[in-house]
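Of the protein chains in this complex, one is absent; all others appear in place.
Naming follows writing order (A, B and C), and every chain is counted from residue 1.
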Amino acid sequence: MGKYGLAIKIINQKVVNGMIKVLYFASIKDLTEKTEEEFHVEGITVRELYEQLKKNYGSLDQYGLRFAVNEEFVTEDEILKSGDIVALIPPVSGG
Amino acid sequence: MGKYGLAIKIINQKVVNGMIKVLYFASIKDLTEKTEEEFHVEGITVRELYEQLKKNYGSLDQYGLRFAVNEEFVTEDEILKSGDIVALIPPVSGG
Amino acid sequence: MVKKFEITDQPLEERRDTDKVLNSSHGAVTTFTGHVREWTNGLRTEYLSFEAYTSMAEKKMEEIGEEVKQKWKGCDIAIAHRVGLLNISDIAVVVTVSSPHRKAAYEANEYAMERLKQDVPIWKKEIWDNGEVWVGHQNYKPKGSERND
Partner (left out) sequence: MVKKFEITDQPLEERRDTDKVLNSSHGAVTTFTGHVREWTNGLRTEYLSFEAYTSMAEKKMEEIGEEVKQKWKGCDIAIAHRVGLLNISDIAVVVTVSSPHRKAAYEANEYAMERLKQDVPIWKKEIWDNGEVWVGHQNYKPKGSERND
């Protein structure tokens, strides 16, 4: 799995199970024009996923995103596994 | 007017006008068994009034009283004038 | 007329004063309610009785309101205190502060409660099953008899 590629990992049956869901909110949802999408990217890091998303959607750096996996904030070094739910979290502004 | 006496001041008509009302609350009301009483003590200080009240009702020092005249806290040096309303204020405990 | 500083013998509700203080440039409201506690360090209170020097108490509460509005510009505040017999969990006092900003709403509310406990002529009597006492008026005082400070 290259650092900048988001290839589909075909290892036996893993391609079916190895799905990651990515959630988009607020300004990111406006940008992507969808609330979620799925990728077959098991085993890559959050950083690698983010680099691919920037290829798909243009520069995201100005949004100051944090990342959550399965509803917990994680660093970009987090390695994604099958079934993980990743959320791109723009600066929160509740209250 | 002596420091320890609470004599009625009879100076022409002043005896009629020269009335001071004293208000009792909470533990002091329990002690005096009344909510208020009037005295003809124009021209004395709050301290002198207090000394007389101690003669009437026994030691009051342990109550830690403050004094109000016409709904404002005053020092014991405050000189009472006709029509004043004096309140003995035990430690407040609202809230 | 809206009364923002009030001694009342009627039951108090937590949200009674929000409409009196909130305006269109306010984003934050803090409400403090002081409730009658049943259990204080193992002592069981049956009920409380509050007495006030009503006219002076309302005047003092209004002065506290002026202090608050001087210290925290743009804030507004209302204070109500109940007198008479109160049962467990009844509300004794409600302090409501509205403000453009959050921090001031917290600070001003806490300040108002501190000032109220210093200078507003209101007195609390605790009644247990075996006795009663005006809080803070005598040498004897059950441990931990303060309500909420």
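What we mean here is this: contacts are C-beta pairs under 8 Å (C-beta built on N, C-alpha and C of every residue); 3 or more make two chains touch, one makes a residue touch a chain.
None of the values given here were measured: they were computed from a predicted structure.
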Name every shown chain in contact with the chain that has been left out of the document.
A, C
Where subunit A meets the chain that is not shown, the residues are 23, 25-27, 29-30, 62-64, 68, 71, 73, 87, 89-95
Considering the entire assembly, which residues of subunit C contact the chain that has been omitted?
13-15, 18, 22, 24-40, 88-89, 99-103, 105-106, 109-110, 113, 147-149
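Here, only the chains that are shown with their structure count from here on.
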Chain centre separation (subunit A, subunit B; CA means) in Å
78
Do you know which subunit B residues sit against two or more other chains?
none
